[in-house]
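This structure is in structure tokens; I'll ask about it shortly.
Heads up, one of the protein chains got dropped from this complex, but the rest are sitting where they should.
Here the chain labels run A and B in written order, and each chain numbers its own residues starting at 1.
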Amino acid sequence: MSRGGRYWVLAVGIAAVGGALAWAFLSMPGFGGGFHPYRDAAVAAALRHSTANVVSSVNFDQRGFDTLGEETILLASVVGVAVLLRPLPGERHRHGRQGGHVLGTTRMLVVVAVPLTLVLGIDVVAHGAVTPGGGFQGGVVAATALHLIYVGDRYRVFARLRPIGLFEQAEAAGVVAYAAVGVAGLAFGGSWLANILPHGTLARLVSAGTVPLLNAAVGLAVAGSVVVLLSHFLDQRFLSPPPGTRHAPGDGTQP
Amino acid sequence: MYPYVVAGAILFLGVIGIARSRNLVHAVVCLAVAQSGTYVLLLTVGYQRGATAPIFQSAPEKAGYAATLVDPVVQALTLTDIVVSATVTSMLLALAVQIAKRHDTVDPDELRSLRG
Partner (left out) sequence: MTHDQMANALLPAVVVAPIVVACLLLALGRRLDRPTIDVVAIATSAAVATADGVLLSAAGNHRLVAWLGGWRPQHGASVGIVFVGDQVGVGAALVAGVLMTCALAYSWRYFENIHVNFHALMLLFLAGLTGFSLSGDLFNMFVFFELMGVAAYALTAVKVEDPTAVHGALNFGVINSLGAYISLMGIGMLYAATGQLNLALLSRALTARGPDVLVVVGFVAVATGFLVKAAAVPFHFWLDDAHAVAPTPVCVLFSGIMVELGLYGVARLYWVAFSGTLEAGTIQRLFVVLGVVTAVVGSVMCLLQRHLKRLLAFSTIAHTGMFLIAVGSLNPVATAGTAVYVVGHAAVKSVLFLCAGVLLNRFGSVDEFTLQGKGRDARLTGIVFMLAGLGLAGMPPFAVGLGKVMAEEGVVRAGLWWGPVLFLLVAAATGGAVLRVGARVFLGIGRGPGAEEAGAMSGDEEKRELATGMTRLPVTMGIPLTALLAAGAIVGLLPGFGDQAALAAGRFAGRAGYVAAVLDGTTSYGASPAASAGWSVEGIVLCLASVGAAALVALLGLYGTALPRQILAVLRTARPALHMMRSVHSGHIGDYAAWLLFGVGGIIVLAMLPP
């Protein structure tokens, strides 16, 4: 289809869908209103299980199976990217220096920021049930710490601190741990992912039953996933193309 | 209702971006833009004027506390949605990398392998 034809098709679609959406939005409850039946039930349920962070209660307790599914999606994408970006016959890893110049202050900043970021990540995971944050957020922050080393132009150090096999196993272990808590719920509580541990006191570090455990499992899986995922993309930069292709080495996306 | 309209508009902008795109990386990012429309919609649906974050510092003393919090459920859904977005984007970018290698182009206009 020509560009013009495509824009006409799109314009008709947008006109129809946009009109219908606008009309439908008119009958939605007004913005900022107080009609939230699920919220009322979810907040009460969170308090029953002594979970201070209601979002975590929804994610890890009330709708914990969504989170298992989501972990699995993350795992599938990591495996998928590993398959898609595998070195093909003829492509070899080049172990060269990174190009470009990095300021001394940047390196300095990285040295300071790496341990802080790592601790922050672990803290966010640990307090998932009581303060904003949780396994996802903390896991991503922890993985970021490792990649700060890369920013600081320490690819060799970075590569040594990043044994991919270990991170792959951490990721798989995180998902298995999540499922194991689910099975324990079935064995001792009669249904999958039942919150079987004592709930403790609201807003204490150890409270909310299985929520902190599930947070830790997710934190492990997410940190592992992000590191492995990014490693595949970073490695693309260090792949030499098989002889005979036209594009410049290291130019993953530009023709 | 204008926040809802903003959500719809973001979705449309993403789709328009994909339709106009001359670079697959751009198209994949436009897809992520389209998805952010869904975050905005979910969060605006859960918002309540004057309400606070759905996190307790201590056990509430009187009943009716739930009505003073914004909806935590849509926030949880948004979190899931964000993870989905990140995974789909990474997967599609990996495909874009491979398309660049196999076809020597990332312009959808020049990809002619799947016609008819």
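Methods note: contacts are C-beta pairs under 8 Å (C-beta built on N, C-alpha and C of every residue); 3 or more make two chains touch, one makes a residue touch a chain.
Keep in mind that this is a model prediction, so the values were computed, not measured.
So which of the visible chains would the left-out chain be touching?
When the entire complex is considered, the left-out chain reaches A, B.
Which of these, A:68, A:118 or A:143, touches the one chain of the complex that we don't see?
A:68
Across the whole complex, list the residues on subunit A that are touched by the chain not included here.
Considering the whole complex, subunit A reaches the absent chain at 1, 6-7, 9-10, 12-17, 20-21, 23-24, 26-29, 35-39, 41-42, 45, 58, 61-66, 68-70, 72-73, 75-77, 79-84, 86, 88-89, 165, 168-169, 171-173, 175-176, 179, 182-183, 185-186, 189-195.
Give me the subunit B residues in contact with the hidden chain, please.
7-8, 11, 15, 18-21, 24, 27-28, 31, 34-35, 37-38, 41-42, 45, 73-74, 77, 80-81, 84, 87-88, 91-92, 95-96, 98-99, 102-103, 108-109, 111-116
By our rule, only the chains that are shown with their structure count from here on.
Measuring from the mean C-alpha position of subunit A to the mean C-alpha position of subunit B, what distance in angstrom results?
14
Hey, which residues of subunit A end up touching subunit B in the complex?
The contact residues of subunit A facing subunit B are 6-7, 10, 14, 17-18, 21-22, 25-26, 28, 30-34, 36, 38-40, 42-44, 46-47, 52-55, 57-59, 63, 66-67, 70, 73-74, 76-77, 80-81, 84-85, 130-132, 136, 202-203, 229, 232-233, 236, 241, 245-247, 252-255.
Which residues of subunit B touch subunit A in their complex?
My answer: residues 1-5, 8, 12, 15-16, 19-20, 25, 44-49, 53-60, 65-67, 69-73, 75-76, 79-80, 83-84, 87-88, 90-91, 93-98, 100-101, 104-107.
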